[in-house]
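Below: one structure in structure tokens.
As you look at this complex, bear in mind that one protein chain is not there, while each of the others sits in place.
As written, the chains take the letters A and B, and residue 1 is the first residue of each chain.
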Amino acid sequence: MATMMEDEVFMAFTTYAAIVILKMLVMAPMTAFFRFSRGAFANEEDVALKPSEERKKLLRSHPDVERVRRCHQNDLENIVPFVLIGLLYALTGPELSAALLHFRVFAGSRILHTITYIGALPQPSRALSWIVGVLVTFSMAYRVLSKVLVL
Amino acid sequence: MATMMEDEVFMAFTTYAAIVILKMLVMAPMTAFFRFSRGAFANEEDVALKPSEERKKLLRSHPDVERVRRCHQNDLENIVPFVLIGLLYALTGPELSAALLHFRVFAGSRILHTITYIGALPQPSRALSWIVGVLVTFSMAYRVLSKVLVL
Partner (left out) sequence: MATMMEDEVFMAFTTYAAIVILKMLVMAPMTAFFRFSRGAFANEEDVALKPSEERKKLLRSHPDVERVRRCHQNDLENIVPFVLIGLLYALTGPELSAALLHFRVFAGSRILHTITYIGALPQPSRALSWIVGVLVTFSMAYRVLSKVLVL
């Protein structure tokens, strides 16, 4: 058991996996913040304490809330595959320098992706930050399949 | 290989990870149940056997279906990070009692979250059950990063 957490590549993977998962988890409180500040809720019980004439108006979608939710969804679609492929990649015993390059570029790309998405920065900033992360995951998957292929 | 499944902490992690993932998988049949009982479908091919005058009416969203789908989405956003961080946490060799406390509280919080969400129970029951789960995941991530940090 303890041997895995003595391997430097696995420790590096663990560090960056924890960082990007924590980044993803922060999207939920951010959604809650926008729901309260914009007054846009999804469930009747969430507005039960408001005056009854206001309630119906608060059960609506708001562009800012939907933007954060799309950003969160994009994290789910990209960070979870990175962590799963990255775990297998770390177990194939890559060079530490190559592994760190993959993990750092991915973490940076996802932080930039969130900034460009929430800030609605001009394209192609968001598209580029997204595609860099995808390419890192594909590169790790290529290494995994070229080392380990049992069909 | 077999050594991991002889470690009690890893066995406890495996047990609770399987339980919460199974709980999450049950949300899909529950969505299907509400789609049929409420008559609210998303795809044309899903209503192809109905009389043609009914079809268009059945291609709609229904509040009860949307509620189950939001609950399922919340599971994806919280249970998947728990399992990923929990795996790394289990590999850092925590005390069995501390690990069991994390795993049990998380599993309990997510079962309560589903009950409060589907039952539309008054707030803050759902908010509290959600936040307890998030705090467990953050606590495990803190332990992981304090034990293993290779940037």
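In this text, a residue touches a chain if its C-beta (ideal position, glycine included) is under 8 Å from a C-beta of that chain, and two chains touch if they have at least 3 such contacts.
Because the structure is predicted, anything quoted here is derived from the model rather than measured.
Asks: Looking at the full complex, which residue from A:V26, A:A48, A:L96 or A:L145 touches the chain that isn't shown here?
Replies: Answering carefully, the residue with contact to the hidden chain is A:L145.
Asks: Which of these touches the unseen chain: A:L76, A:A98, A:I111 or A:L128?
Replies: Of all options in A:L76, A:A98, A:I111 or A:L128, contact with the hidden chain holds for A:L76.
Asks: Touching residues of chain A against the unshown chain: what are they?
Replies: On the chain A side, contact with the omitted chain comes from 3-4, 7, 10, 67, 70, 76-78, 80-81, 84-85, 87-88, 91-93, 120-123, 126, 130, 134, 137-138, 141, 144-145, 147-151.
Asks: For chain B, which residues touch the unseen chain?
Replies: Residues of chain B in contact with the hidden chain: 1-2, 4-5, 8, 11-12, 14-15, 17-19, 21-22, 24-25, 27-28, 42-46, 48-49, 72, 76, 80, 83-84, 87, 100.
Basically, only the chains that are shown with their structure count from here on.
Asks: Where the CA atoms of chain A average out and where those of chain B average out, how many Å apart are those spots?
Replies: 17
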